[in-house]
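With one protein chain held back, the other chains of the complex are shown just where they sit.
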Amino acid sequence: MPELPQKKVGIIACSGEEIPEGLVSRLAALKVLEKQRPGDTVTICLPLFLAGGEGDRAFAKFYPTIAIDGCEKRCAYRGTEKYSNTPAASIVITDLIKENGLEAPKGLRRLNEAGQQAVDLAAAQIAEQVDKLLGKKWSRKDGQFNEPEPQEEVVATCSCGSGIPIQKLQVNGSEMTLVALPLIFEKFRAENKMPGEDVTREMMEMVKVYNFIKSSQEEELLSAVGKEYERYCEKQEDKA
Amino acid sequence: MPEFLETTVDKFTFKVATDRYYSEQGIWALKAGKVIRIGLSDYLQQRSGDIAFADVQPAGTQLEVDGAVAEIETIKVDTTVASPVSGSIVTINPKMELEPEVINQDPYGEGWLCEIEPANWEADLEKLLEPKAYFIVMKAEAEEEAKNL
Partner (left out) sequence: MTGPKKVLIVPCSGIGKSYGTVSREAAYQVVEDDRPGQTRIVPLALLVMDDEETRQLLKENQAITIDGCKLACATKMVAESGGEVAKDFAVLDVFRRNRDFKPSGIAELNEGGKKLADALAKEIDAEVDNLIQKGGQDA
């Protein structure tokens, strides 16, 4: 049975216990992990990269991560880059405070008001980064996630060395490359989901997790994916 | 050393030993001579968290299937472990009193809970899951939990 991961963002906080900004990094990370984006994020423990946390190291290699550092030493960012993979985004609390004209936070166990402000601001930025990395944009006007912003189409290769296979499809005369499509087909087939409109729509939800799809392309892609899956199932029948 | 089925959800890898049977709760049952040894599956121990206390019923306790065989306490959960088989407890793993963390470290080996003299093993076996069947149940549960955080 193929392993098909649900896309999530890893959060790595420096947790530097000697400075208040370290506490800010921790509390901001927790705010995002527990309240703002609980289903979309996972905490990654920096020391575990060296202390035997294979799961943490593999996750950070395979999924996008956000490093939250208290100070310019940037232990979370540099540690992740050194022992796993370059984080997709980075926030440094001392820079954040300077850029926003906040007062320096005080307190190693309990933050003062300035520290709480820094936590709220950092958490908001982290949540925004999570949404960007997952391809979502929040509309305050509509009170829901918008269509993802148009992004440059990139060649969908396994850039992190994760080994996720890709497949090219002809969609309305153009070639489109879809990440993880072979694995998605394998998973659906293994679950005895036979070709059909409902199954294809369900499949498309999974395709959209790994690929940016413009709404204008969706219906045509739906048709192309459906036909390709039908061909795939026929081949599997022949092999059996 | 048994072989394992494996799956990874987020940063966690869960293993299912292929040499034993499982209840839907995730308690494994392994025939060891005349007794049935039981313990927690890898998924169940990971989901429960670091085990602080494992209070197993005393030797001689008569159990029905799904009867309470042990109480597991972690900082996340207090779980009653339901027996996958009927019978009488004959041996409690001596590590349960002072080293219950062995359940987390080696759930399919040193971390066994107790041994039960079965009352009707053949009948109880019919209600248990083969490793592949438990793997599917466990995987679905793990993925659902990861989605619903």
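Order of writing sets the labels: A and B. Residues in every chain begin at 1.
Note that in this section contacts are C-beta pairs under 8 Å (C-beta built on N, C-alpha and C of every residue); 3 or more make two chains touch, one makes a residue touch a chain.
What you are looking at is a predicted structure, and each value in this text was computed from that prediction instead of being measured.
Novice: Tell me the shown chains the invisible chain touches, ordered by label.
Specialist: Contacts of the omitted chain with visible chains: A, B.
Novice: Given the contact definition stated above, which residue among B:52, B:68 or B:140 touches the chain not shown here?
Specialist: Only one listed residue reaches the unshown chain, and that is B:52.
Novice: Quick one: which of A:7, A:73, A:208 or A:227 touches the chain that's been left out?
Specialist: A:73
Novice: Touching the hidden chain in the complete assembly: which of B:24, B:101, B:117 or B:143 does that?
Specialist: B:101
Novice: Take the complete complex as the reference. Which residues in subunit B touch the chain that isn't displayed?
Specialist: On the subunit B side, contact with the omitted chain comes from 49-50, 52-53, 75-76, 101, 104-105.
Novice: Applying the definition given at the start, please give the residues of subunit A touching the unseen chain.
Specialist: For subunit A, the residues touching the absent chain are 13-18, 22, 26-27, 29-31, 33-34, 43, 45-53, 73, 75-76, 78-79, 83, 108-109.
Note that in this section only the chains that are shown with their structure count from here on.
Novice: Averaging over Cα atoms per chain, report the distance between subunit A and subunit B in Å.
Specialist: Centre-to-centre distance between subunit A and subunit B: 33 Å.
Novice: Which of the residues in subunit A end up touching subunit B in this complex?
Specialist: 1, 3, 5-6, 8, 10, 38-39, 42, 44, 54-56, 58-59
Novice: Considering the complex alone, what residue numbers of subunit B touch subunit A?
Specialist: 7-13, 143, 146-149
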